[in-house]
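Only one protein chain is missing from this complex, and each of the others stays in its spot.
Chain naming follows the written order as A and B, and within any one chain the residues start at number 1.
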Amino acid sequence: MNVPADLRYTDQHEWIRVEGDTGTMGITDFAQHALSDVTYVELPEVDREFAKGDELGAIESCKAAASFYAPLGGKVVEVNESLDDEPGVINTDPYGAGWVCKLALSDASEAGKLMDAKAYEAFCGDEN
Amino acid sequence: MPFIANTDEQRREMLTEIGMTEEDLFASIPSEDRCGELDIPDGLSEQEVRHHMASLAGRNRTDLMSFLGGGFYDHFLPAAADGIVHRSEFYTAYTPYQPELSQGTLQAMYEYQSAMCRLTGMEVSNASMYDGGTAIYEAIMMSLRVTRRNRVVMDETVNPIYRKMIRSYTRNLGIALVEVSHENGQASRSKIADALDDATAALVVQTPNFFGVIDDYTDIAAMAHEKGALLIASVYPISLALLKTPGEMGADIVVGEGQSLGMGMHFGGPYLGFMTTRMKYMRKMPGRIAGRTVDADGRDGFVMTLQAREQHIRREKAMSNICTNQNLCALTALTYLSLLGREGLRDVAQACADRAYYAQDRLLQIRGIRLRYPGHWYFNEFVLELPVRADEVIRRLLQKGVAAGFPLSAYYPDMEMSLLVAVTEKRTKAEIDFFSHVLEVSL
Partner (left out) sequence: MKLIFDKSVSSRRGPRPVPQEMEMCAVFPAGLLRDKPADLPELSELDVVRHFTELSRKNFGVDNGFYPLGSCTMKYNAKVTERVSAYPGFFYLHPLLPQLPSGQTLVEGALEVLYEMDMLLREICGMAGFTLQPLAGAHGELTGTMIMAAYHRDRGNDRKTTILIPDSAHGTNPASAAIAGFDVKTVPSNADGVMGLDALAAAMNDTIAGVMLTCPNTLGLFNPHVREICRMVHDVDGLMYCDGANLNAMLGVCRPGDIGFDIVHVNLHKTFGTPHGGGGPGSGPVGVVEKLTDFLPISVVRKAADGSFFLDYNLPKSIGYIAPFYGSFGVILKAYAYIRMLGRDGLKRVSQNAVLNANYIREKLKDHYDLPYPQTCMHECVFSASRQLACGVSAMDVAKALIDRGFHPPTVYFPLIVHEALMIEPTETESRETLDAFIDAMIDIARLAEQDPAAITNCPKTTPVGRLDEVQAARKPDLASLGDAKTQ
């Protein structure tokens, strides 16, 4: 399982990369593996505000469906529209081309309260 | 014992082989939970059950010359449709969980979806739902998902039975349901404009409406869209062989009762709810859907698809609790549409309208009878205003073997003199003349 050290993680298996006041989020390698081949991603609307933990959208595969939630509060500034045509990149590159959306964070310092890579790996170990 | 294969001897052998006794089989049910002998009659032979059922069937009046419609119609059913649907490879199968063993069902679902899109002028269809009323309810729930709103406006000319169903279903869900009264038997543009607001998820209309009036909802679709609401149109599929489609009007979700597409009236079911919509709402649509794909060798084949919307995956977050479709009824509709074909269905629709207009002409010549809602175009049903109470006229005509129509006071209390008359292609000119005659002398 791939868990990059420079990201933060939630207990719902989202990752977020904070750069300044912007956070880029997606779902983790653990989550994409559990879902198997992703067939569709329901993306959030750009410009909508979300509180931390609000449902942003959903990811579907043939056998499963899972909602994903805002790792931190903020406004959606960009979504990965290429997922409409190629949802499978979530499986092949969950931390890169498979990013889901970018949020203008209301408080980027909150990221420190999320799990780091080590904590998330331990968390996934428990889930297994 | 009928329908049970194992003999007593085999039962004993099987039990011995697996080291169990008859008592062991039910040992997990505590004795206090067991019941005594049921008070159910002894079993009937096949001959007896056929006789019994025939005698029950004989006490139902299917011999009447019927002008009864109200959303449920007595159309002619070609024999070939029945033969096809009774192929037991179709009717004794279940949900096509194993696509390799179910290409017949799955391709038929895909063809049904295609036929319903072509008929309604829409882009995507599900594989069917229980009936026309639950289809409206499911369309309303779909509009809530699409718009993230929870207010619904429904026109009063939608079948009153369906409006009652919608009231039951929305009651526990915090949905604000507004019903708009009609104007001269037609959806009131001004009242609908007043009722629509920025919180409205959907507007529900019907054409031909419950009074038989054909309505072009192009203007109403625009009104709904201006407020960000969806237009849900409930339609009578036979009429679409001729009439402007809801797709052409700009409807977002099209639903309806498919009973007229080859199903008997069967005292209320099983019937067929259909639903079609726009491509952009495909993933918000409830219900089973078949899709075309390929196997490893590149051969075309069909599967159930977009299942992540459904209850077996999403459970309490599913788009609907619906589990199956109304598959055999959808197959019936597909075979009916295929047998009649492009021209045959038009013939049926035109014949319904012709006979209904002929009946209207004849009946309106009777002194004291007028059209309750003049100035509209009708398809195969219309409302007569009688000089006496409609239920009294119905009573008198039943004695002549004629079911004259439906008394609207059953659902609209102020319409005691109003009779809803339906005519299908099964009613001959001679029958219409007879109806007109007995109605005239009954007044």
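The definition used in the following text is that a residue touches a chain if its C-beta (ideal position, glycine included) is under 8 Å from a C-beta of that chain, and two chains touch if they have at least 3 such contacts.
Computed from a prediction, not measured in an experiment: that's the story for all the values here.
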Next item on the list: Could you tell me which of B:D197, B:E226 or B:E248 touches the chain that is not displayed?
Entry: B:E248
Checklist line | Contact with the hidden chain (one of B:A176, B:A199 or B:C323) | finding: B:C323
Next item on the list: Have a look at B:A139, B:V255 or B:A353 and name the one touching the chain we're not showing.
Entry: B:A353
Next item on the list: State which residues belonging to chain A touch the missing partner chain.
Entry: 37, 39-40, 60-63, 87-88
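Here is the rule we go by: only the chains that are shown with their structure count from here on.
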Notebook entry, point to check: Inside the complex, what are the residues of chain A that reach chain B?
Noted result: 39-40, 42, 60-65, 67
Notebook entry, point to check: For the complex, which residues does chain B have touching chain A?
Noted result: 283, 307-309, 313-314, 317
